[in-house]
Structure formats: structure tokens, C-alpha cells
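Only one protein chain is missing from this complex, and each of the others stays in its spot.
The block that comes next holds chain A.
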Amino acid sequence: MGGSASHLSKEQLSEYQELTFLTKQDILHAYRIFTELLSKDLVDFQNIRIAKERFCELPELKANPFRERICLVFSTAIEKDGSVSFEDFLDMLSAFSDSATLEIKSHYAFRIFDFDDDGTLDKEDLKNLVNCLTGGTSDTQLSEAEMNQLIQNILEEADIDKDGTVNLSEFQHVISRSPDFVSSFKIVL
């Protein structure tokens, strides 16, 4: 991948460094991976989008049960098909990097967990979340009663205004009291 750095100009690099939490090495590494996924080296790589399925084959995302949600959240495609451009990729890496603030991470985590995109985490969203965490197969899933009990526990703890859903500020409140979140919400290339 000898001349690949030549397609990313210095101004663009410094602009990306200013607008994201990534270092120069991270951005170049991301560029290499992106062009590998494209399997060709184009000058206008910034306008090309990679389809969701192809993107989810990245080794960092393959084992992640939230990979499709991640693609959908960070994608800025007008067609809403989850296709990822280079800048979306940088956004994603920036939010998942070590130096991103807790606010950014909790904001994006909320959007990833909001499966129906309605701005709150209601019972269905929480059910989907727990199913993703426990694996898709029926022998690892919780029983109906256990699931209901668990969701009831979560709502009791997290839903402060008792409206049956967890909105963004309640979510951020829970996250701020969980010191593991920052270290687990991390993807390193």
C-alpha cells in the first residue's frame, strides 16, 4: 500500500484531526483499511459508500451483535440503507476512540440501543437489547418471565420520571454512575 497516503492531502488530515478525536496515525490506518475494503485505490474515495453488509465484515465488527445498528447510526446516507462513507467511518472511530468524552459515547450508545429510532428506549428496545447481549439462539435467551422481570428492574432503576421509557438524559444519568462504560465502549483498529 505504498502510495495510498498520497490521496489524503495534508489539509484534509489536519482538518480531520481538528474535527475528530483521532490522531494522525489513526486516520491513516483508517484510510488504509477503507481502501482495502473498497479493494481499489481511488482519488475520490470520499464520495464512495460501502454497503452495510460489506462493512460488517470488518474483523472489529464481525463479532459485535450491534454491528448493524452501528452502521445505521453513523451512516449519513440519504437512502437510509446503512452504507458507510469514509467520513462516517472516521466519525465512528472518533466516537469509539480512547479520548472521546463520556457525553459523546453515551449519546451514540443511546442511539445504537434505540432500535426503533424513536428517541426513547421503550420496552421493545430493551428487549431487543437484552436479546443482542445474550445471543440470538433460543437456548441462551432468557425465558419470558425472566425477561419481564429484568426489564421491570431496569425501568425501576433508570426511569426517573416514570413514563415507561428511558430517555437520553436518564440514560446518561445511569451511564455516569457506571465506571466501566468508558473502557468497554471502545473499538481500536
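Simple rule for what comes next: a residue touches a chain if its C-beta (ideal position, glycine included) is under 8 Å from a C-beta of that chain, and two chains touch if they have at least 3 such contacts; residues count from 1.
Basically, contacts and distances are computed from a predicted model.
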| item | value |
| --- | --- |
| Record-based protein name (UniProt) of the chain missing from this complex, from "Transmembrane channel-like protein", "N-acetyltransferase domain-containing protein", "SKP1 component dimerisation domain-containing protein" or "Calcium and integrin binding family member 3" | "Transmembrane channel-like protein" |
| Contact footprint on chain A, counting only the chain that is left out | 16-21, 23, 25, 59-60, 62-66, 74, 76, 78, 80, 87-88, 90-91, 94-96, 101, 103-104, 107-111, 113, 116-120, 122, 126, 129-130, 132-135, 140-142, 146, 149-150, 153-154, 157-158, 160-169, 171, 173-175, 177-181, 183-188 |
